[in-house]
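Right, chain A next:
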Amino acid sequence: MNAAMLYALTGAGLFALGLYALAVQAHLLRKIIAFNVMGSGAFLVLGALAHRAPDQVADPVPHAMVITGIVVAVSATAFALVLMLRVQSETGQPHLPEQPSD
Partner candidate 1 sequence: MDGAVNAAAWAFDALLVLTLLWLAWRVLMGPDLFKSIVFFIAFGLVMALAWVRLRAPDVALAEAAIGAGLTGALFLAALSRLAAGERIANAKRPVENSDTGKSTRPHRGVRMVFIAMSALFFGGLAAALLSLPAEAPGLTIQVAENLSTSGVSNPVTAVLLNFRGYDTLLEMGVLFLAVVAAWSLTPAPKEPVSPPGIVLASFVRVLSPMLLLAAGYLLWAGTHAPGGAFQAGSVLAAAAVLLLLSGKDMKANWPEWPLRVVLGLGLGVFIAIGLVMMLIGHRFLEYPLDYAGDLILLIEVAATLSIGVTLAALFLGGRPQRDERK
Partner candidate 2 sequence: MMLSQMITIVLLLAGAAFFLAGTLGLLRFPDVYTRLHALTKADNVGLGLVAAGLAIQAETWAAMGKMALIWLLVLLASATGAHLVARGALRRGIPPWTAR
């Protein structure tokens, strides 16, 4: 195992941690933060795997993809936060109500 794989596994770990937090945390702000951690994990997997051959120049395509991903993530986060505040002002709480049983 080399350093790139170490970072890739860390990325997978961050994704899994975020997934867990997404499932157990009810507060919407925490869910949105969890998405950001998961996103960082996915980007780390993408970027680290591009780097497996140690003495090569790093592949720029995944780097460009990660930059695109970071910008997309911040856009989605900003929108999600505004939506969260609207939910709070409309329902009085920053959580989603329990799903009506269907």
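Quick note on the criterion: a contact is a pair of C-beta atoms (placed from the backbone, for glycine too) under 8 Å apart; a residue touches a chain by one contact, two chains touch by 3 or more; residues count from 1.
Picked so that all candidates are chains of the complex that A comes from, given by their letters.
All figures in this text were calculated on a predicted structure; none of them were measured in a lab.
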In-complex contact partner of chain A, selected from candidates 1 or 2: 1
Complex contact set, residues of chain A against candidate 1: 1-10, 12-21, 23-27, 29-30, 32-34, 36-37, 40, 43-45, 47-53, 56-68, 70-79, 81-86, 88-89, 92-95
